[in-house]
Every structure is written in C-alpha cells, then in structure tokens.
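First comes the structure, then the notes that go with it.
Only a single protein chain was left out; the remaining protein chains are all shown in position.
Per-chain numbering from 1; labels A and B assigned in written order.
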Amino acid sequence: MSSFTLQHLPALEARAPTEEGIVQRLDPRMRLVASFGFALFVVSLPNIAGLMLALSLALVTGWAARLPLLITARRVLLVDAFLIFLLLMLPFTTPLAGPSDHMLTLWGQPASWSGLWHALRIVLTSNAVVLMMLALVGTLPAQGLVQALAALHMPSHLVQILALSLRYIDIIREEYARLRTAMKMRAFQLRRSWHSYRCLGYLLAMLLVRSLERSERVLAAMRCRGYDGRFPVNQPGRLSRLDWSFAAGLTATCGLIALLAFEPDLRWLAEVH
Amino acid sequence: MHIVDGALSMPVVAASSVLAVGGMALGLRALNVDRVPAAAMLSAAFFVASLVHVPVGPTSVHLIMSGPAGLILGWAAFPALFVGLLLQTLFFGFGGLTVLGVNTLNIALPAVMVGVLARPFLMSGNLRRTAIVGGLASAGAITSTALLVALDLWLSSQAFWAAAQVILVSHISIMVIEGAIGAALVSFLRQVKPELLMAPLRATADRKTRV
Partner (left out) sequence: MQMGEQTRTPYTEALLEAKGLCAGYVGADAVLKGVDLALYPGERLLIAGPNGAGKSSLLQALVGLMATDSGSLYFRGQPCVSEADFAALRCKVGLVFQDPDDQLFCPTVLDDLMFGPLNLGQSPVQARATSLSILAQLGLSRLAERVTHALSGGEKRLISLACVLTMKPEVLLLDEPSNALDEENWHRLVAILRELDQPMILVSHDQQFQAALATRVLRLRKGRLQPLDTAEQSQAGQAGQAGVQPQAAVA
C-alpha cells in the first residue's frame, strides 16, 4: 500500500534503520499498545530514580530495535531543545520549600533544588517516552501502523484519512520540492520578507488546490473499483509467542521499576522526589 | 508549541483528552463518506506544510497552518490535524504520546473556531479584504493556540507561569509569519479555487447522487 517511512521526510534527512532487530519481529498492535502503556507508566512515576530506570529500559529497547545512534540522539536532543529553557527557568520560578531547598542565587534571584528536580523529571519522562516510541513505533512500516490502528478499533473514517494521507504525503512533498526547485531557479530565497511569505502562501495554496483535485480523481478511481465508504484493511493474525513474551517481560520490568520507585524502604535510591 | 510528556498535571491532560475526543467525533460526523479522500489529501498537504521551515531570527520555525486548515475543513480540521500530529509524534517523537489529546485540542480547536468565525467574511468584499480576513484568521489561530498552551502550563503548576509568558512572547513572530502566509494562501484560493473556501466538505457532498 504505502512505502512511507520516516526516511522520506526532509526535516530529518534520516534513514530508517536497515538492520532488523528483535523489535521488528513484534506485532504492530503489540508495539503500539506497549509504547502507549509505557508512556502512561512513565508519566505516573514519582521520582528521579524510577525515571532513570525507565529511561534505561527505553535505551535497551532502542538498542534491541537497532535504532541508528546518531539520528536518534539528534532527534531526542531536538525534543530536548524545547525543554532547555524550562530546565533553566524552573529552579528560579519554583518557590523555595525551605532554607535547605536553596541552590544558588543569580542576579538576586534564588534558585531552588525542587525546581531543578522538577525540570529534570520532565526531561527524563519525555526522553524515556520518546525513545521507547521511536524504538517500537518509529520503526513500523506505514501499513503496519494503519493495520494496527484499525485492529485496535480506531474509527474507520479516521483510519482511512490516515491511510490515504500516508499514501500521498510523499507525492505531495515531492510536488512541493519540485515547485521549490523551480522557484530557486527563478532566484527565490526564503528570507524574512513579505515577498517570501506571500510566495510561500501561494505555493502552499497551490499544493492544497492540487491535492483537492487529486482527491477527486482518487475518489473516482476508488469508486470504479467498488468503493462504498468501507475501506478494506488487512486483518492482522494472532499474536505470536514472541509478542506475549515481550509483553510479559516489559510488564515485569516495569513492575520492578515501580517497586523500586514507590517502595518507602528503597527511597534512599531517590532521596529527591 | 508541542507540549511534551510529563510536563502537565493529570487533570489537565485528562480534561483536554476528553475534549479532543469530542472534537474528533464531531469532525468525523461532519465528514460525508465521499469527502474522506478530500479530507485525507488536505490532511497530507497540511502535514507537508508543517514540514516547511521558515527563518526567524537566528533559528527557524516550522509552520502549523492551522488557521487555513480550519477555514477550509471546518470541524474536519480536528481529525485532519490529529493525523498530522499523530504522525509527527509516532515517527519523529515531536510532542508526546500521553499529551496527544492536549496537542490536538490546542491546535485544532482554535482552527475550527477561526473557521466558524471568519468563513462568512471570506467571499464578500474585494480580494484585499479576503486576504486581511485570512491573515487575521491564521494569526488568530496561532495566538489562541499559544494562549491554550500557556493556560495548560499555568493550570498544571504555578511554577510554569514564567515559562508560559516566554511561550507567548516567543510566538509573536510566528503569529506574524503565519498571518502573512495565511493571507496570501487565502487570497490565492479565492482567485483560483473559491470552492475550497466555501465549506468544500459540505458543498460538494451532494455530488454523491451524481457519481
């Protein structure tokens, strides 16, 4: 159906991992559910130690998925770039919990340890979730994603919108690239100018117009092949033993992490909270 | 603009997700069977638009174009923008998984609102007026999104108040850029394909009888 994977998109000029790890042998449904479950689990972890362990688990899974190191690192850092100012600001904007909470004072502004830990918790959480998602779902082929979401009872129209956009994103992106090349040929450079913005607006509008016209042709062709609003998506087979072992392993590891994170006697692991 | 996992409090995430699901349901119900391919194709086009990076100061920002999406798609902007966000999250790790509903609501709700408010004024008057309405709608959608993001942060923790202010200020340039691009985009559509601005997903729905 579609050959769309992340490598087709320009923002990251990345290539999908060519090597097949054990993760790639898992059922797409399992990979989706597992990464969503893991995200919910990580968000509810109370302290740094638990989050560190969760991040390690995500790292191991990323390694098992043979995620390309540099590209993944850059992607995670890109997410972190959004977080940096949070990290810098939170210590100063979080009120001191007591005299022992005082970390340092800059330009008359006191910074608190609790703010720093709060910021660190956010960074660890988001990185653990992103890494696990890139490992489990980012390595999925497009049709795997569509099938899995359909099998997990996503509404049919939404599945169709997803499937058709995945099919046509590449085509529209190439159309955009060709138009941009032709604009470059006529000495266009994207600058901070009204001229640039106007031309970009025209260009995007042209893409929309062509997309709509293409959708009319696609609909006609689909009708010619008996489309009546239902959209056949291959039903995936049963989950394999590997899938269940993975689920069991992941649940057990998360349980262990939860035990360490929530267990009062083990709080020495996380004297900060 | 993307909120990440772990930043917001549970009640904010839960409430936003419920509202987002409601918006999606309305959007999907507004979608006639025949217009599913159109919605999908426009969703793909808006996704491509969101990959466009525009220089701002020393860095660059990527476009969102939620205002035009709302003007063109109406309530169907909810599922269309959701699909874009889902792909960005799943394949690139932008945004977060547990906050998918939050991000969808923050971007799609303003889109739908400016669509409802501005669409009646798009086709009346001259081209200049169309461009101005389109520009205001695009800038307005971004402004509202930034406000919603700030609100989410503020509701989650008082310590985020300063961060929320920074987000608002840093979005001023993005509002201007989206407004300028949106103005050109809408004036193009008025000249080339006015159907797109006249609720295409409803207007062409009666085609079903013809096909």
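Criterion: a residue touches a chain if its C-beta (ideal position, glycine included) is under 8 Å from a C-beta of that chain, and two chains touch if they have at least 3 such contacts.
This structure is a prediction, so every number in the text was calculated from the model and none was measured.
J.: Please identify which residue in A:A151, A:M183 or A:L239 touches the non-displayed chain.
T.: Checking each option in A:A151, A:M183 or A:L239, the one touching the absent chain turns out to be A:M183.
J.: Have a look at A:M103, A:C199 or A:A258 and name the one touching the chain we're not showing.
T.: A:C199
J.: Under the stated touch rule, tell me which residues of subunit A contact the chain that is not displayed.
T.: Here the touching residues of subunit A are 175, 178-179, 181-189, 195, 199, 202-203, 205-206, 209-210.
J.: Even though one chain is hidden, which residues of subunit B still touch it in the full complex?
T.: Residues in contact with the chain left out: 187-188, 191-193.
Throughout what follows, only the chains that are shown with their structure count from here on.
J.: Round to the nearest whole Å and give the separation of the Cα centres of subunit A and subunit B.
T.: From the centre of subunit A to the centre of subunit B is 19 Å.
J.: Which bits of subunit A are touching subunit B when the two form their complex?
T.: Its residues touching subunit B are 5-6, 9-12, 35-36, 39-40, 42-43, 75-76, 78-79, 82-83, 85-86, 89-90, 92-95, 115, 118, 121-122, 124-126, 129-131, 133-134, 137-138, 140, 145, 155, 157-158, 160-166, 168-169, 172-173, 176, 190-192, 194, 197-202, 204-209, 211-212, 214-216, 218-220, 222-223, 228-229.
J.: Considering the complex alone, what residue numbers of subunit B touch subunit A?
T.: The contact residues of subunit B facing subunit A are 2, 4-7, 24, 28, 31, 33-34, 36-45, 47-49, 51-56, 62-63, 65, 68, 72, 79-80, 82-84, 86-87, 89-94, 96-98, 157, 159-163, 166, 177, 180-189, 192-193, 196, 200, 211.
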